[in-house]
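Just one protein chain is left out here, and the rest sit where they should.
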Amino acid sequence: MTNHWVDIKNADLVMVMGGNAAEAHPCGFKWVIEAKKHRGAKLVVVDPRFTRSASVSDYYAPIRSGSDIAFLGGVIHYLLSNDKIHHDYVKRFTNAAFLIDAGFKFEDGFFSGYNAEKRNYAKDTWKYQLDSDGYAKIDETLQDPNCVFQLMKQHYSRYTPELVSKVTGTPKDRFLKVCEMIAETAAPDKTMTICYALGWTQHSVGSQNIRTMAMVQLLLGNMGMAGGGINALRGHSNVQGITDMCLYSEVLPGYLSAPTDADKTRDAYLAARTPKALRPNQMNFPQNFPKWFTSLQKAWYGNAATKDNDFCYDWLPKKDAGYDVLAIFERMYQGKMDGFVCQGFNPLAAVPNKRKVGEALAKLKYLVIIDPLVTDTSEFWKPHGEFNEADPAKIQTEVFRLPCNLFAEETGSYTNSGRVVQWHWQAAEGPGESISDTEVVARLFQKIKAMYQKEGGKLPEPILNLTWPYRIPAKPSPEELLMEISGKALGDVFDPKDATKVIAKAGEQLAGFAQLRDDGSTTCGNWIYGGVWSQAGNLSARRDNSDPSGLGQTLNWGFAWPANRRILYNRASCDPSGKPWDPRRAVIKWTGKAWGGNDVPDMRPDAAPDEGVMPFIMTPEGVARLFAPAMAEGPFPEHYEPFETPLDKNPFHPENPKALNNPVTRIYKGDSEAFGKAADFPYVGTTYRLVEHYHYWTKHATINAVLQPEQFVEIGEELAKEKGIVAGDKVKVRSSRGFIKAVAVVTKRIKALDVDGRKVHTVGIPIHWGFKGVAKPGFIANTLTPFVGDANSQTPEFKAFLVNIEKV
Amino acid sequence: MIRNPKDLARYTAHERANHWVVGISFILLALSGLAFFHPAFFPLAQLFGGGTWARILHPYVGVLMAVSFLVLFFRFSALNAMTPADREWLSRVGEMVDGNDHDMPEQGKYNGGQKLMFWALALCMLLLVASGIVMWRAWFDVPVGVIRLGAVVHAATAAVMIALIFVHVYAAIWVKGTIRAMWYGTVTRAWAKQHHRAWYRQVTGKS
Partner (left out) sequence: MALQSLDITRRSATTTPAPSVRQTTEVAKLIDVSACIGCKACQAACMEWNDIRDEIGTCHGVYDNPMDLTAKSWTVMRYAEVEQDGRLEWLIRKDGCMHCADPGCLKACPAPGAILQYANGIVDFHEEHCIGCGYCITGCPFNIPRLSKEDGKAYKCSLCSDRVAVGQAPACIKACPTGALQFGAKEQMKHYAEERIHDLQSRGYQKAGLYDPPGVGGTHVMYVLHHADQPELYSRLPNDPGISPLVSLWKGVAKPLATLALAGVALGSLFHYVTKGPNEVSKELEDELEKEDAK
């Protein structure tokens, strides 16, 4: 979330799309209800199903799963053609005025630079025109045909309400009503918040779904504002934390881009990641990259990391290929992996194409499961009737189960969707022989280290020299870990403006990432968490909920990264002169000498407005990007169909069959052959969660099992009638990868949609069931889903695929 | 056990046993039923081991009574067919109650009042069984509207039946020489001749 949970209450319009907050985030959804109750806010829901969120909404519009960019592109078209944008904001705070390379084109569904063979783009035309000083050229009138604003306008001119309705299946009047509601928040003192979740990310165009909404929010001037922002509602209570700590193989802790084979030396690596400002006077905060990275190296290798050995840069693994979850299981499937350590993860259930995952696991020599529960994965080899037709005689994988504690059985920290790090205390002892995850990993490490010490082996140094400063080496304490993550001074740290002034003495905890240095005098496990444990102690354990502004900022509750800032880009909540766009919801303001107010300013505190330092300090240009060349598919999001689509062509590019799906998605051999065709699988399948359950955990819990005991799928009344299915019937849902059987819920809440001249039915498939647990045994829903992901994040396309359904 | 060989046999041992099964069931049912009927009677539940036992036992005793009553009904229904003489007797029941029974019309084994009692009890029994089944949640699940009706019918009918049995018992006490018919099975000839002269004639062949 760029904003935070409580801030939702400040919105005038809450949009729930690409998610179902009431279902998946019932506690956070309280703030939506608060906004409705106390601000008179409206709630609009766009979803293939009339969801629990929709049940309390003011307006609902149906949409075909997998057509969000068409919908949101249509919103952009509406805002631009009806002049419903926040002009000053767009002009000053975004790159709307920036001039783009004259060679940049969009033709026939592809942007300039497409390489069909490699399925990627050469991005050399996706760039700003630079002046002689290396700064980007701009046209403040926004009239230049090569300026971002004009290019964007042109790009989305095709997204007419008629075509949008044709692609999305959203009735035109409903689409326009939603546009109207959104457009009202273009007023400087009105904000819309968007609550999305996996309904946007789990598509082959997931990242671009989100980016399209980011563009909408920028056009409306809703970023940085109280009650605005782009708000990803994260799945686990601590999934934000795990992402921050480098869940993704592409990044190191704190989203530092991980070195690859191309980054031969530390200098080259740093140079490629330390940008130069693209506009004058900008903060260009990523210029501090070397300080963050060096401090991380010190956290890992301590005294062994010195300037002379490049702080042990050579010991870091360099990425040679993808290591995302799909890539890992593809590699395993090809028999290229011996072992797999599976910690807090149930891939047999959670990764697409269960059959493929099961076969992949069967090719391992060993599988280590670190989990509090007996996961389905840990019994992938065991026959469970139709639910898991494994043949143990043919599987040689040795499975080790290491029981670990549940969250309530240990002390530690959570980071919620709003980036607020909150300390929590152990509530109970874990059962039996279970120990904390930390202890499991620490003991494994001790063992491995001892083996390297004894037996040598190939490149033992990274293991032997790893810093391990914990009081009990086999059991690092959560406190020690958070202090390490937060960062401390190894030598005295001096004020950059006054080299005689010591701002942190050697051995002290640092106050924040601003004190990090690239000379080896500081250590920090994750720069964005810098200051969470300062000399003042563990700030994540603070529980002062006083809220003087009434905005719900509660700056003394826990610690929000970065720098305890609650609303990111909050400088953008003020006009260029430093006055809040909406004084009633002032986040910060320029007091004449400094920035201050109800949040930690996302701005150099003494940057006077007339210096022209722009609010989006994490970009070298200082402004937000309506044109974003970092994206794999193109700088402007474009609608592409899911890899399994009921349509035979992309209605935006009917002439170009190659522009049917995301042109840069990575597809493994065998998987594309396993894509189903609409002729055999005519219905759109989509998977989702239910409020009664939590992933694949709570099927082990009696209360949850009582509340929702048995696997079901949801279909609309029209499809049910066609298929002769009545509520309560057992049905079989098939995709080209397998089948599941479940009870049919027949509902008015899923309507057939009129898409490109044909009727499209949706089959809703809640996940949650499996063959282990106390709930009624069920099928793994991901038996059905395709093994393909988003081109940027490789998040699998769980939300839109093709199925057929029949009564059993 | 014959007290006087000249006494007239009125009830066989089977008939008497049957009657007393019904009678005892009735007493148990009345006591337990009253316990649920009005708080004033709730202490009666203690006779059955408390309210819960009273609740559990009542319907089973009801079944016993219903079955034994049914047998009784088939034994005596033919004898209880109303005749014109019964109707006349009934129309002059006031004289009877007044203690002035000398001029009452001649009666067979049962007089009009007894026959009326027989049919009234049979009707009560029918209603109690039907409404009782409706209320018996341990075994039956019927719509609540029906249960509500059943509850009213059951309570009202039970009250009526208790009143009828009061009358039945009192009549037996009041008319001396009657109770022995249900104890020993016999009555004196004088008793028969006075109260059921037609029956007397029929069984003795005398005038």
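Note that the chains are named A and B in the order they appear, and that numbering of residues resets to 1 at the start of each chain.
Going forward, contacts are C-beta pairs under 8 Å (C-beta built on N, C-alpha and C of every residue); 3 or more make two chains touch, one makes a residue touch a chain.
Everything numeric here is computed off the predicted structure, so don't read it as measured data.
Peer 1: Given the contact definition stated above, which residue among A:Ala226, A:Val587, A:Ala744 or A:Val803 touches the chain not shown here?
Peer 2: In the full complex, the listed residue that touches the missing chain is A:Ala744.
Peer 1: What residues on chain B make contact with the chain left out of this view?
Peer 2: Counting over the whole complex, chain B touches the hidden chain at residues 6, 35-40, 42, 45, 50-52, 54-56, 97-99, 101-102, 135, 137-138, 144-145, 147-149, 151-152, 155-156, 159, 162-163, 166-167, 170, 173-177, 188-191, 193-194.
Peer 1: Even though one chain is hidden, which residues of chain A still touch it in the full complex?
Peer 2: The list for chain A reads 22-23, 26-27, 29-30, 32-34, 36-37, 40, 50, 52-56, 58, 60, 691-692, 702-712, 726-729, 742-749, 774-776.
Everything below uses one rule, namely that only the chains that are shown with their structure count from here on.
Peer 1: Taking each chain's centre as its mean C-alpha position, how far apart are chain A and chain B in Å?
Peer 2: 83
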